[in-house]
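With one protein chain removed, the remaining protein chains of the complex are shown where they sit.
The block that comes next holds chain A.
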Amino acid sequence: MNSRADIVVVDYGLGNLRSATRGLERAGADVTITDDPEAFAAADGVVLPGVGAFREGMENAGPYRDALTEHAEAGRPLFGICLGMQMLLTSSEEAERAGQGDVTGLDLIPGRNVRFRDVETVPHMGWNDLSVERDHPVVEGVDGKYAYFVHSYYAEPDDDDAVMASTDYGRRFPAIVANEAGNVFGTQFHPEKSGETGLRILRNFVDYCVEQ
């Protein structure tokens, strides 16, 4: 791919924007960091980064909810990273555990985020390998490769077909989830911190955005 994609990274006050941005630039994207939902319309793809807690994430992302939904429903690429991925689902045990009641996610991929149980150490932190479960341009060339994870909750989509790649940590859990159309997806791991494999996913994403 020679053409560059215009990617918007959503600055909703959380997350390591700098490394996500650098990773996308290295993957060949022109990146704009923005807190303006109007900017999504002109972009080839939108990235929702994230580090932190579900409730705080959803509260901060509140002003972007409509624009993100609109973008996703128009069939345009939306990529969530870590907490950004969890926010693509409907709800999370994290908010309930923290006594914050029911916090509604973006609900673009129906399902819930749940906490790891019966494992020695939570968070799941470190390098673990990916098994690709569903063909998609974004996961080309990454089956069996390692990615860097840091998380205590994982996605449990209602539909098994939403699992694009899985990983083992005490049990199999989704490492990458996607909606049915395949234009909305998210990685539980950090592609911007997953060395060559992560950069490959970001390059795949940039190419996918150009093709759409």
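Everything that follows uses one rule, which is that a residue touches a chain if its C-beta (ideal position, glycine included) is under 8 Å from a C-beta of that chain, and two chains touch if they have at least 3 such contacts; residues count from 1.
The rule is short, and it goes like this: contacts and distances are computed from a predicted model.
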item: Protein name as given in UniProt for the chain not displayed, "ABC transporter permease", "Hydrogenase expression/formation protein HypE", "Imidazole glycerol phosphate synthase subunit HisF" or "Sulfide dehydrogenase (Flavoprotein) subunit SudB"; value: "Imidazole glycerol phosphate synthase subunit HisF"
item: Which residue of A:12, A:40, A:64 or A:169 touches the chain not shown here; value: A:169
item: Residue ranges of chain A at the interface with the undisplayed chain; value: 16, 18-19, 22-23, 26, 51-52, 120-121, 123-129, 146, 148, 150, 168-169, 192-196, 198-199
